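Of the protein chains in this complex, one is absent; all others appear in place.
And now, chain A:
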Amino acid sequence: MFSFEKSEVERVKPVLEKQFKGTEDAQFRTLSLENDQEIELVYIQTVIDNANIHEQFFKPFFEINDIQRYESYIKSLPNFKEFKDEQDTVKEILHGSIVFLIQNKVYMVGFIHQENSAVLDASVETTILGPQKALSENIYTNLNLIRHRYHEKSLKVEKLPEIGDKSNIQVCLLYDEKEADSEIVDKVKKRVKKADRPIVQSAGELHRALTNRKRRLFPTLLVTERPDRIAYNLYQGKVIIMIEGIPFVLIGPTVFYDFMSSMEDFYQPYWVSKFLIVLRYIGLFISLFLPSAYVGIISYNPEVLRIQLAFSIAGSRMPVPYPSYLEVLFMLIMMEMLTEASIRLPKTIGPTATTVGGLILGQAATDAGLVSNIMIIIVAAVAISNFIIPINEMSFAMRVMKYLLLIITTFSGLIGLVIGTVGLIYYLVYLDSFGKPYLKLFTSHQK
């Protein structure tokens, strides 16, 4: 098994010294007994549990006072690992193991300590009645959370090769063996292996690396922070991709409907949840179509409106010097800037920006005769209804999509809007998520 010329220690020690000697937080400790027997410990101070190392390893060493017995003590520890080769040892050290060089043998004990294992409050996908906690940034804490929501022996956790040449982020695959399609599991594994990016730091980034289409508008994998959604999707036979250091997971394969559903739908009475779903679709259509429908109707086919409304629109547009599409574009972009600013701004000055922006957009722009009153209502409706879409990524995609429809409508009126809509549906049908059709309104629970 091992080369006979050199012992494990002789092979490992020079490698470790070469790799870590210059690093401030790498520790090479030698502990020796009275009879001059000594062991050596190598670890990186900043990734291990520094507070407990004395209690766990140093004190027993002197209490036991015997190398052989200490060796078996080490072997009895829960996170004990055997030596494989030099490369593996280096990796283990980086991921929070302590390497013991005892006589000629090399042992490793995982003693990792992470500062990010606190469970966060759900902040992106909030519900009123559902669980209030989201995931943490620690993969093991997350696994713990999910296991406690999904007690099933067929739940499989698979470690995948680490992602990123530089970041070496650990990625786990989670699926219910009984429910999930093994073909899809294999496909996901293959994709993750193929993903090559030097640094992966968010679920969205991994999502980008996982889809084979480079320029993507619509999300084809679901990013979520809710353990209850993960448990539900496991039951639905989906595959969960967990990433170390990120309080989000990726769920695939998905259909369009997944992005329009909130976990709240399960917690409310039947008719209430149906009402909410209908409301969401109405919101989707308003945010997608209202700006372009405004241009199409105002500038091409005003006879669509009833005459009373046509006149009040015409009246409110009287002082506006620009054609309708410029008016719409101007207001929409101002609105986008406002939303974008309120995301980026520090929380303390966020409200100020929205108030000032809202005032400018709402009142002053009409008074100055730059936009019509009706336009303000439309922009407000578009902005609000856009946030009704429960999954953030989808609402972003729809925000972009409405501009495409607006351009087509500006050039060719309501016919353009119809054609643009047909085109959008074509595109959504053409998309797939891990080989599964995307625009399928409802997932059938396959068994």
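One rule holds in what follows: contacts are C-beta pairs under 8 Å (C-beta built on N, C-alpha and C of every residue); 3 or more make two chains touch, one makes a residue touch a chain; residues count from 1.
Keep in mind that, in the parts below, contacts and distances are computed from a predicted model.
Q: Suppose you had to identify the omitted chain by its UniProt name; would it be "ABC-2 type transporter transmembrane domain-containing protein", "Substrate-binding domain-containing protein", "Spore germination protein KC" or "Transcription initiation protein"?
A: "Spore germination protein KC"
Q: Could you tell which one of A:Gln27, A:Gln236, A:Gln268 or A:Ser316 touches the chain left off the display?
A: For the chain that is not drawn, the touching residue is A:Ser316.
Q: Sort through A:Asn142, A:Ser324, A:Asn386 or A:Ser433 and give me the one touching the missing partner chain.
A: A:Ser324
Q: With respect to the chain omitted from the figure, which of A:Val157, A:Ala397, A:Ile419 or A:Leu439 is a touching residue?
A: Going through A:Val157, A:Ala397, A:Ile419 or A:Leu439 one by one, A:Ile419 is the residue touching the chain not shown.
Q: Tell me which stretches of chain A touch the chain missing from the display.
A: 298-303, 307-308, 310-320, 323-324, 373, 408, 410-413, 415-416, 419, 423
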